[in-house]
Structure formats: structure tokens, C-alpha cells
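Of the protein chains in this complex, one is absent; all others appear in place.
Per-chain numbering from 1; labels A, B and C assigned in written order.
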Amino acid sequence: MSPINYVYLAALLFTIGAAGVLIRRNAIVVFMCIELMLNAANLTLVAFSRMHGNLDGQIMAFFVMVVAAAEVVVGLAIIVMLYRARHSASVDDASLMKL
Amino acid sequence: MSFPLLTVTAALPAVGAVATAAVPAAKRTAAKWLALVFSLATLVLAAVVLARFDPDGARYQLTESHAWISDFGVRYELGVDGIGAALMALTALLIPFVIGAGWHDADQVEGEPTHRRWRPTQGFFALILAVEAMVLVSFAATDVFLFYIFFEAMLIPMYFLIGGFGDRAHAAGEEEGAKQRSYAAVKFLLYNLAGGLIMLAAVIGLFVVSSDSLGEGTFSLPELLRARANGDLTMSTSTERLLFLGFFVAFAIKAPLWPLHTWLPNAMGEATAPVAVLITAVVDKVGTFAMLRFCLGLFPNASSWATPVVIGLALVSVLYGALLAVGQRDIKRLVAYASISHFGFIILGVFAMTSQGQSGATLYMVFHGISTAALMLVAGFLISRRGSRLIADYGGVQKVAPVLAGTFLVGGLATLSLPGLAPFVSEFLVLVGTYSRYPVAGIIATAGIILAALYVLVLYQRTMTGPVRKPEIEGMPDLKVRELAVVAPLVALLLFLGVFPKPLSEIVNPAVEHTLSDVQKKDPKPQHPVADHNKWFDYKPAGHGGGDHE
Amino acid sequence: MIGLLVGVPLLGAAVLLCGGRRLDRTGHWLGTLLAAVSFAIGAALFASMLGEDAESRAMHSKLFSWVPVEGFQADVAFQLDQLSMTFVLLITGVGTLIHLYSVGYMEHDPGRRRFFGYLNLFLAAMLLLVLADNYLLLYVGWEGVGLASYLLIGFWQHKPTAATAAKKAFIVNRVGDAGLAIAIFLMFTTFGTFAFAPVLSSAGDASEGQLTAIGLMLLLAACGKSAQVPLQSWLGDAMEGPTPVSALIHAATMVTAGVYLITRSGAIFNGAPDAQLVVVVVGAVTLLFGAIVGCAKDDIKKALAGSTMSQIGYMILAAGLGPIGYAFAIMHLVTHGFFKAGLFLGAGSVMHGMNDEVDMRRYGGLRKYMPVTFVTFGLGYLAIIGFPGLSGFFSKDQIIEAAFAKGGTEGWILGAVTLLGAAITAYYMTRVMLMTFFGEERWRQAPTPSPAEPDVEPAAETRGEHAEPHPHESPKVMTIPMIVLAFGSVFAGGIFKAGDSFVNWLEPVTAFEHGHSPVSATTVTAATVVSLVIGVGAAWFQYGRKPVPVVAPRGNLLTRAARRDLLQDDFNHVVLVSGGTHLTRSLVYVDHKVVDGAVNGTAATFGGLSGRLRRLQNGFARSYAVSMFGGAAVLIAATLLMRAV
Partner (left out) sequence: MTGVTGMTQVASAGGTSDAVPSLWTIAAAGDKLQAPSIEYGKLSPVLIVLGAAAVGVLIDAFAPRKARYSAQLFVALAGLAAAFAAVIGLAASGAGTTKAQIAGMGALAVDGPTLFLQGTLLLVGIVGVFTFAERRLEPAGRGGRVDSFAAQPAAVPGGEGEQQAVKAGWTTTEVFPLLLFAVGGMLLFPAANDLLTLFIALEVFSLPLYLLCALARRRRLLSQEAAVKYFLLGAFSSAFLLFGTALLYGYAGTVNYSAIARVISGADAVSDPVLADTTGNDALLLIGGALVVMGLLFKVGAVPFHMWTPDVYQGAPTPVTGFMAAATKVAAFGALLRLLYVVLPGLRWDWRPVMWGVAILTMLGGAIVAITQTDIKRLLAYSSIAHAGFLLAGVIATSEDGISSVLFYLAAYSFVTLGAFAVVTLVRDAGGEATHLSKWAGLGRRSPLLAAVFAVFLLAFAGIPLTSGFAGKFAVFKAAAEGGAGALVVVGVIASAIAAFFYLRVIVLMFFSEPQADGPSVAVPSVMTTSAIALGVVVTVVLGVAPQYFLDLAGQAGVFVR
């Protein structure tokens, strides 16, 4: 089957991830959804890499994974800090600043 | 490289401002004297400018030109024509009086929070000098951008003068007074800033136009005028009109022209009398001056296109301002509305596009500056004595303070442009100039002089005449030496210029002729011109040789 | 030399007004001296003028160029011809006498120095008015005398009525001045100049329409200054001023400036018959108007004011008749200057002796208390009613003659009017005479509240004395001027008439034509005398035979209307004052609510918008994410759309 389908799949995953970000309250889950979006991007890259038949896409995928990992580190640190301060990881609770 | 007279003239007050601001907090009086000295020195330099100016010489004289921001096509270009020179002189002339009149306006009041760095007195006089410097530059600037910069920048010190130093005793109580003051200040600044920003768009547009048609954009007025004259600088009708509007609206707000006038009564009402004089007698003149120098020169076709509307608005200003002046209960607001009426006359004269009209308008700017200064400063002395701006709180002052009343009356008579006092000459010229091109407008405007008599005399009657009813009036002291020293020269000047305005008008006329040639306008010719103006002796009364002798 | 005429009194004014208190004790003499000096100069010039032959008597001297702007050339230049000279002598002569009189009259007034300063200022302005060689300079004098009259009417500023009267006078005059200004505009656009000589000499070139317009505008100016209908309302109130002022400004000189203006501009009017007609009508109407008002007033000064109005009506009417009338207008002006000034000084003298009581109903039988005043006043009285042989007789008689000479029905109507006027004049002057000097002494009766009319306000508080008056003759310094003027009232007319000397004197300036009267001169004279007798008789019938009530009877409708200046003020009040007040009030409201409201409204709009928009910033990260997501979607959609279109 043509690799283009992977692109469609990736698009779907990306949308799911985005939707999750918009819908879910728990910071961890939101963050996971973002990871999902990143990996959707990865999938796209790899698929296109396959179609174009050059390696750039795959290499980029690796880079993205590294970045994602770094992001996890920072993100979790922040989220945990938030959780410890408020005993809740709900994004909506963190709404002191507004207007 | 000749001596940069104009730069020095404008820079001197700036230096004075810095120096005054730097005076230590304790030495308030020293700061006052310093400021006064600097303003007087500036006056001397301005006098030199006037003396060095040769009416028969080039259009722009004492010119200076240096590269400044080549990317924007901006040069530091100064130069005065007769109009600019006259107005520079006016500015330099009035500032010492403003300072003298405001001598105690920024003194320490008991209960004022003191801080080693908080120096209201120094600030007050420094700001006045700063305004003077900026106004002088904008009168001397022959580069549109340079003018624009100072046209805008002068708002800031004015803003602090209005908002920072109001009358001590306020009718509406202390903090209410402070509120109204800052309202007035913000209104003044926003109003003018909005106008300025509209002008900014037009200025940018002008740059684009000039760079399109001249290769590289320039703001130099002489260059632009030259290019306009020999057809290098071309712009589509709509563009020209838009640019004209951009400039004109800014100037009309500053001037102020109905219906963009509403900031003036607030500003003049809340500011102290000297600052009010600064606003109406000096700063606002930049607006009318700029109409004459930029709008007409750069956009002649658009100017003629807009003339009917402008004339209409000016007429409205004349009558509207006068009628509202009649209706005021607050002395300073009354003077403010009177000024609106007078600015109507000035704009009328500018756009009448006749030599009488425009010469009259220019003289009007100068004379109105002096007369309003006289009236407003005396009013300020009056208000400072009684601590109220309401006309109703006065009456019978003439009995206890005849000199004050007398000078007030002279100022008032100048305001209603009584013959023999300077404003009459300019007002009559404006009216003649207007009438000779737009008879109806001329006649309507003439009605303004009747209303002027009304509001001035009503004001005088209610404040100065009648029996003394209020105890506060009983003990009111007459003018002190300082106050007299401030007012007397102004009155003398009004009288002198009323009888002998020739020196000034001779300086102004050539500049006006240049402006008229910019807009390709000629004075309308009389229907039955008289060949020889002085054929007195061969005059035979009509009907005599009529042959119907029996 | 001519400049000195104006300069001397101007100097006096400057010195007196700026001199300060140290001049309080000598100031009045200084003022009088300077007035006398300018009279002397005038006399000298007159002498030298007589030396010349009639055609080359006019003198001209240019001081300096005043306002030179391209085509607009105004000079400060003087022109002294026979017409001006006549006025110069009248102004300085009568002026000097009244200065002298005031020395006594204002003796106790704290502001005496200021008073004399103002008087000198008036002299200067008035001389400038008659000496100017162009209309703009004339305008200066024109408003200058207006200012002087403003200052002098309101001299007792602590009196609200005085202040109001002064303001009213100035503003009403301003209306006239506007007319003069417009006239000057018209001349400038028509002839390119507004100097007398060129304008008048080339008036013929202009179209009749232009001349008519100019003429009407000049007439408007004249109406303002000379208190002619419809701008007459200020003169009555102007009596609030000290009596010498009324004598000098509001009787002898200033109010006659209108006549001067019209006569001076004869060339223009000659070319505009329509304008002339209007002038004549205005004169005729005012003539009757003033006379009727004069009949009803109980305030002696206001009665005289009405008479002034009416007499000036005569002059304007005469001036309106053109070359046949100019000379007579001026002649009546001069004689009127004498006797009316004399009458006012007499009135002043009476008030002086009566604690400033002005209500004639509180006079009576004063002839034995103040004989000199009685005699001089009496002579003035005879002169004004035109008692044969006295100056008034000659001047007025000539005008009536000229009126008939206008010819046609107009002529008949005018003649009738003038005759009627003469009769009424005789009536109200006799009334004044009788109420003041004859009958029983009413001032002894307990003071009762003065009649209800607002305009009859006792001026008794001017010097705050309310004791019962002890009538007494005035001091010499006051009586001498009265005597001199009395002589003038008696003989001036005769001298002028003798051999038409006056007409010949003016003829080079104003031109003169003999009118062709349908009725012979003798008939006219006879008619005049008859009407005079009728008038006197009627007055004696009403006031001489039976005692005069202290409280004015309610009187018939006409009387009541006349007491209120024929409702002129009420008209002004309803139409102008209250109307104007409403206009300004509503405009103030509009300015605040609409014009300024628009500005504040814009600000408020943005504020509200801001308040609503910031609610979007609700603090929830997820809603921010939504906006981002939506934004992204829109971005993509827009980009694709751009490609699609």
C-alpha cells in the first residue's frame, strides 16, 4: 500500500492529540497528548522520507525523539512541582492569573 | 558656515531648561531667576533674528542645513520667512511674561510631601523653557519631518504643565480639582497626539510620494516647493487631498478649529493662567502657522479644494466660540472660547487666499498672542486673589483695585479689537481680505465683532463694576509691582502696534506673497480701481459741477 | 499743526489716566487747559483758513503710513476742510466750556481726575473722527468716541444701572460700527481704496447698486452713533452718565457724528437715491419718535434726550435730502449744539441744586431760586422751539423748507412731518420748562415712591444724600459756560443765516443747490410759527394752568408706551436678549453633550470594548489552546482560500 496512508494516519493521530490537549484536564495527560502530536509528526516525516527516498526525514525523527525526551524532563519537572504545590495536576486549577 | 543663529536661539532655552531643572530643591527662587534670565537672553536673540531678517531678501533666511537621518530623507534644516520670524519673536517675547506671571504658581504649599528630588518649582520653569525651545524650532524648521518631531514633542512638557500645576484653590475642591486637571491634561495630550499620528501617516505618505517622483524621498520644504513649482513633484488628486487632510486635521486640532476644539476649554480652564497663555498664545499658533507654511505650500490644489469647507468651519468657530464665551460662567473658559473665536478669524484669513487675509492672519497670530496674554494674565492675578474662577464670585473689583480693573479692561478691549489697539489692525485686514474674495463670509464674520463686544463687556461688568458685595473683594489688593511689570509692557505693546504695525507688516508681507504664489492665487481686483490714490486737491464734490444749478 | 489738534487732548488723557493720585488735585485744571489749547489751535487754523479763498481752503497732512498691505493702503493722515473745521470749532469750543462746567459739577467726586481724563480722551477721538482723511481712520475715531462714551456713561460704575447703560450703549453702537466696517469693505472692493478724496471723486464710476449698498451701510453706522431708529434705544439709558457728559457727548457732539458721516459721504448718497430715501425716512421717523418719547418722560434728562433724538432726526432728514439739505443739516447741528448743550447744563445745574433729583414732578417754581439757570435755560428753550429770531428758528425753518422742496408727495409728507415735529417740540419743551421753573414748589412735599416705570430711577444715591433739598444757584464756574452757550443759542442762527454765510462757507465741500419749494418761504415760516404756538399752548393748557401731580397719572396707552421708549426696549428684550440667552444656553449644552460627548464617547467605547475583550483571557490554559487551535485552523483555511481565489 502506498505510504501516503501513513500520512493520513499521522494526520489523524495529530488531530487526536490536539483534541486531547483541548479536552483533558490532567496536566500529565495533556502532556502525553502533546507527545502524541510530536510522534504524529515523526510518523509523517518517516513516511515522507520513505516516499522521497532520502534519509533526511528519518534523521529528523531521531532529533525529534531527543527533543521530546528533553521536553519530558522539563515538563515533568514543572508538572510535578505544580502537583506538589497544589496536590492536583489539573490544568484548570492553575488559573490564578486571568483577565 | 555662518553663525547658526536660529539653532542658538532655539537651543538657549533648552539649555536654560536643563540648568533650571538642575537647581537644588531648596533654591527655588534661584531657579526662577535663572529661568527668567534665560528667557530674556532668548528674547534678545530673537530680536537679533528679527533685525537680521531682510524683508526684501530671500524667502528663507538665516538658513542652516545639516544631514540628519538620511534613511528617512530627513535633514536638520532651519530657516525663517517673515511669518516664522514674527512668530519666533512673539514666542520669545511672551515667555518672560509667562515666567514673571507664574512666579509663585509652583511655590511650596504647606502639606506638600517633600522629597530631596521632588522639585516642582524647578520643574515648572524648566518645562516652560522646554516648551519655548520646541516651539521656536517648529517655527524655524524648514524640514517637514523636523517640524513634525517638535510639533509632537512639545506636547509632553505642555502635558506636564497642564496636569502638574493647576490653580491652588479649585471650585470643586482639592482632589476633585486634581481629577479634572489630569482629565484636562490627558484630553489635551490624546487629542493632539491623535492629530499628530494622523499627520504621521500623512508625513510617511509625503515621503513615499516624494521618493516616487523625485527618486529619493526628501522632507526639505524648499526642495519640495521647488519640485512642486517645476512640476517634478507630482501626486494624484486623491493622494494630495488625503495628505492635505492628514496635515490639516492635525493643525486644526492644535489651532483649534470647530468641532475639534473641545480640549481647549478644559486645558485652559484647569491650567494656571500663565500656562493657559502658553497654550493659546504660543503653542496653538504653531497650528495656524503650519497651515500657512505646509498645507498651502505643499498641497495647493487640495487647499483650494478644501477652502469652502474650511471657510465654513472657520465661520462656525467665529460665531460658535463667541456665543459660548457669552454663555460661560468661568472666567478662564470664557477666554478659551474667545480664543476659539479668534482662531476662527485666523484660519479665515489664511484660507481667504488674499494678501490682506493672510497678512492679517499672521499679524492676528502675533497680536492675539499679546492681547490674550494681557487679558489672561490679569485674570490670573484676579483669580489668585479671590481663589475662584467663577464670574459670579466677583463684582465691584474696580472700586478696590482700579489698576487691576483698568488693565483688565484694556486687555478686554484688545480682545474685542478696539481700533487703536493692535488686534484691530489684524482683524480688519482679515475681514477685508475675506470679504474681497468671499463677501458673504466676510459679512457673517463681521457679526463676530459684535458678539466679541458682548462677551467682553459682560465679563467686565460682572466682575469689575457694580457695588462691592462680597467681603473677599473688600480687602482685595491692587496689582503688585511684579504684576504691573508683567502687564504694563504688554499694554504698551498693544497700543504701539495698534498705531504703528508697519514694521511688522513689512516683514510679513513678502512671505505672504510667496505663499500666495505657491497656491497660484492673486488678489481680486476692485471693480472701479481709482487711478491715483492721493488726488485730493482736484476733488470737486459731486453734484457741484452737476449743471443742475438754476 | 492739524495733528496737534488731536495730540493735545490725547496727551491730556494719557497724563491724567496714567498720572496716578498725585494729579488728583490739579488734574481737572490741566484737562480744561488742554481742551482750551486745542480750541485755540482750532481757532488759529480757522483764521488762516479764512485767509484762503473758498476753493483752496482745504488742508491735508499725512503723518505716516499705518497699515500697508499690497492694495490695502491705510494712512494716518488728516484733512481739514470747511466741514471739518466747523466741527473742530464746535467740539473744542463746547468741549472747553463743558470742561470748565465740570470743574464745578464734579467738585466732590473722588474720581474727578479719571473723569477729566475720559473727557480729554473723548475730545481726541472726536477730533480724530472729523479730521480723518479716510474711512478707516474715521472708524478709529468712530469707535474711539464710542469707548469714551462707554467709559463716561459708566463713570459711576458702582451703580449697576450705569454699568448696564454703558454696556448697552457700546454694544448697540457696535452694531452700527459693523455697518461702517462693511461699508469700508465695499469701498475697498469697489474702488480699491477708502480714502475720502479718491472714493468720493470717483463715486460716479460705481454702479448705483454698489453706491446704494455702501450708502445703506453708512446709514446703519449713522443710526448707531446718532441714536436713530432702529438703534436709538441706548440714548435714553445713556443719561445715567454725569450731566456734563450728556451735554457734551449725548447732545452737542458725538451723537451728531452720524450727520457728519452722511454729509461727508454726500457724493455717495447723491448717486444712490434709494439710499437717500431710506435716510430721509429714518430721519422723519426718529424725529417723531424722539419727540413723542420726550413728551412722556418725567426725568428731565431723559426728556431732553428724547428731544435730542428728535432734533438729530431733523438733521438726518435734511442730510437725506442731498445737496439741498447738507448745509442746513450742519447748520442745525451747530445751533443745536449750542442750545442743547446749554439746556443740559441747565438741567445739570438744577440737579446740582436739588441733590441730583431728576424727576421733574419733584421740581417746580425754581425760577426764583436759581435765576441764572432759569434765564439761560429759558433762552435755550426759546431757541429749540424755534422762537423767531433765535438760532433754532433759522436752522429748523430752513430744514422744513428744504423738506417741502423735496418735491412731490414725498415733499408734502416730509414737510408735514417736520411741522408736526416742530409742534411737538414746542409742546414737550414747554412742559419741561413749566414743570421745572413754574408752578408750586413740589419738592417740599414728602418724598413718595417714584413712579413705577423702570427707566425713571432716581439717581439720588450717586452722592448718598437724602436730606430735603435746598435749591441754590450753582457756582460761577458752572454758570459762565451756561451764559456763553446761551449767547450762542440766541445769536448763532442769525449770524449763520446772514447772507447765507454758513451755506457759502460749506458749499465747496458739501455742494449746495437751492431747493424749489412748492410753497413760498414765508408760508413755511408762518406755518412753523403757527405749529409752535399750538404746541406751546397745548403744553400750557395741560401743565401751566393746573398743578402738576407729584405722582405721574397712569396716562393713556400712548403715554405709557412712550414712557417705556415706545416699547423699544421690551422688543429688544424679548427678541434679542432672551432669545440670545436661550441660544447660548442651548449651545453650551450642545458643546458639552454633543461635540465633547462624541470625543468622550469614543474613549468610552474603546474602554468598554477592552473590558469585554479581556474576558477572553479567562486564565484557563486549555481555552488558550483552543484559541491557538482555532487560530491555526483559520490560518490554514485563509491560506488555502487565498490560493483558491
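Operating definition for what follows: a contact is a pair of C-beta atoms (placed from the backbone, for glycine too) under 8 Å apart; a residue touches a chain by one contact, two chains touch by 3 or more.
Every value quoted in this text rests on a predicted model; they were computed, and no experiment measured them.
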Seminar exercise, completed: Listed by label, the shown chains touching the absent chain are A, B, C
Seminar exercise, completed: Checked against the full complex, the residue among C:Val477, C:Ile534 or C:Ala621 that touches the missing chain is C:Ala621
For this session: With the missing chain put back, which residues of subunit A would touch it? List them for me.
Result: 1-4, 6-7, 10, 14, 17-18, 21, 27, 30-31, 34-58, 60-65, 67-68, 70-71, 74-75, 77-79, 81-82, 84-86, 91, 94-98
Seminar exercise, completed: Listed in rising order, the subunit C residues that touch the chain left out are 603, 606-607, 609-611, 613-614, 616-617, 619, 621, 623-625, 627-628, 630-632, 634-636, 638-640, 642-643
For this session: Extract the touching residues of subunit B with respect to the undisplayed chain.
Result: 67-72, 113, 115, 117-119, 148-150, 152-153, 155-156, 160, 163-164, 175, 178, 181-182, 185-186, 189-190, 193-194, 197-198, 200-201, 204-205, 207-208, 211
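Just so we're on the same page, only the chains that are shown with their structure count from here on.
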Exercise. Hey, how far is the Cα centre of subunit A from the one of subunit C, in Å?
Worked result: 97
For this session: Find the geometric centre of each of subunit A and subunit B from their Cα atoms only, then give the gap between the two centres in Å, rounded to an integer.
Result: 66
Seminar exercise, completed: Note: subunit C sits from subunit B at a C-alpha centroid distance in Å of 36
For this session: Would you tell me which residues of subunit A are touching subunit C in their complex?
Result: 18, 21-23, 25, 30, 91-92, 94-99
Exercise. Which of the residues in subunit C end up touching subunit A in this complex?
Worked result: 614-615, 617-622, 625-626, 629
Problem set entry | subunit B partner contacts - residues on subunit C that touch it in the complex | 17, 58, 60, 64-73, 76, 79, 133, 136, 139-140, 142-144, 147, 150, 154, 157-160, 162-164, 167, 170-171, 174-175, 177-178, 181-182, 184-185, 188-193, 195-206, 210, 266-267, 270-271, 322-323, 508-511, 513-514, 516, 580, 583-585, 587-588, 591, 595-596, 598-599, 603
